[in-house]
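What you see is the complex with one protein chain gone and the rest in place.
Take a look at subunit A:
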Amino acid sequence: MLGLSIREVSQALRDGRVSATELCRKCINQIQRTRYLNAFITITEETAMEQAQRTDSRLRTGKGKKGIPFSVKDNFCMENIETPCASGMLKGYVPPFNATVVQKLLDQGAVLVGKTNLVEFAMGAGSTDGVFGPVRNPWSYTSLYREQSTEDPDSDWAITGGSSGGSAAAVASLSSFLALGSDTGGSTRNPGSLCGVVALKPTYGLLSRHGLIPLVNSMDVPGIMTRSVHDAATVLRILQGRDERDSTTVQAPSTPPRLPEHFDIRDICVGIPKEYHAPGLSKDTLAQWSRVADMFEQAGARVQEVSLPHTQHSIVCYHVLCCCEVASNMARFDGLEYGHCSKVDSSTDAMYATTRHEVFNSVVRRRILSGNYFLLKSNYERYFVKAQQMRRLIAEDFKNVFRTGIDVLLTPTTLSDAARYSDFIQEDNRTRSAQEDVFTQPVNMAGLPAVTVPTALSHRGLPIGLQLIGQTLQDWKLLTVAQWMEQKKSAFIRSKVQQNSKIWKYFY
């Protein structure tokens, strides 16, 4: 039951094969069973069960909405639910309102089972350095992975990627049918790829950011994680559209009720950006990338190499812009209105300084320091303005490619499958972010939609995902192509999840 897609489980609820309460209980039990993954910061068992019961009573009257259990990354605000955002700064902070995207899911009768783990303020690609500790990749506990490991499961496990690692793990470990992440430089797609789930980063502005604790306002987008492309499309349909509380949102283009089951791939032109043959790209991922490109070609799609010449500079510029907005957004955390407040009160400035020093981790502090440096009057032109100019060129690159008739771009999502935790932490957050976000952040710079779909398992038994990038507001077309790819490639991963429960021996 837990391995079903949203579409399948919705049918089961409608048919009365399972009640919302039973389904919710199963998910909560699954979360409890997989506590060692550390995917959740808060489990909302009580409110979830209440909500599921209400849904059931409505279902009995025939007018009820579905009671699909879901989880939400802990950087989305939820009324009366503590939202520490993996930081000591917001420990104990209880927001007084719901994020728009969360509210929209609740309005549909979805049942929130918990808030998922991340890195502090979503800064980083590993889900390894939040105050609640690292998240473990569920795939480290399959027989495929364990059979190759000689070490203890507590010392040899793979990371989930990040920063939405908890959300990816929740969907992959069957604790939720869907999870919300956020995607600033790849934070939804990166863990989605490493955890073998479908992860969609919609067009910037298509989903409201109201209630999302910001990282980089000009790039943040709520992300959608599901176990099928069809499910991602269903959720996108619910969440998209203008929100008067977020002035950067746009009207959603009209979308049909569901993705087309059959469509002709021969009408599609797939671009392969040559700059994505980056150093450090693993053999497995490269092989998978070319295999899928061939698959498109063999099915009759036009596949052609394209160039995005400015992409190579993207990661550097991304870091400059990211740090600037971080420095600015973090200025509100002064300990006065909410959050941690230092006991030092010798002066206002001393109180500010110690409050911030006591709880921000070194990653956050470094980004604030860099950002403030870049924004100094004497540096502004040299860093911020230059990075903005480059950002425009990167966006232009994409536009130019799409102008030549390309419908989607096919790229790897990450350099390789998930790293072992002990290997990953050998490098600092800054280095890892630069490596991990290399294929994902250009899309955020340009505001485009992109989705990662699991396509294979690596020789280590860990998922490999490929990324499809679409044109602005062409999310639906992007998902249509993604679904085709999924049907051809990744169905086998899902079948493993669903049918061969032996590989999840630590789960059951």
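Everything below uses one rule, namely that a residue touches a chain if its C-beta (ideal position, glycine included) is under 8 Å from a C-beta of that chain, and two chains touch if they have at least 3 such contacts; residues count from 1.
As a working rule, contacts and distances are computed from a predicted model.
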Next item on the list: Write down which listed name, "Thioredoxin domain-containing protein 16 isoform X1", "TAF1A polymerase", "Glutamyl-tRNA(Gln) amidotransferase subunit B, mitochondrial" or "Protein transport protein SEC23", is the UniProt protein name of the chain that is not shown.
Entry: "Glutamyl-tRNA(Gln) amidotransferase subunit B, mitochondrial"
Notebook entry, point to check: Looking at A:Glu325, A:Asp397 or A:Glu486, which residue reaches the missing chain?
Noted result: A:Glu325
Check: Just one of A:Gly109, A:Gly186, A:Pro214 or A:Pro442 touches the chain that is missing; which is it?
Finding: A:Pro214
Notebook entry, point to check: Who touches the missing chain here, A:Ala12, A:Val94 or A:Ile425?
Noted result: A:Val94
Margin query: Considering the whole complex, not just the chains shown, which residues of subunit A touch the missing one?
Written below: 76-77, 79, 85, 90, 93-97, 99, 209-214, 216-218, 244-248, 324-325, 327-328, 330-332, 334, 336-338, 341, 345-349, 351-352, 372, 375-377, 380, 384
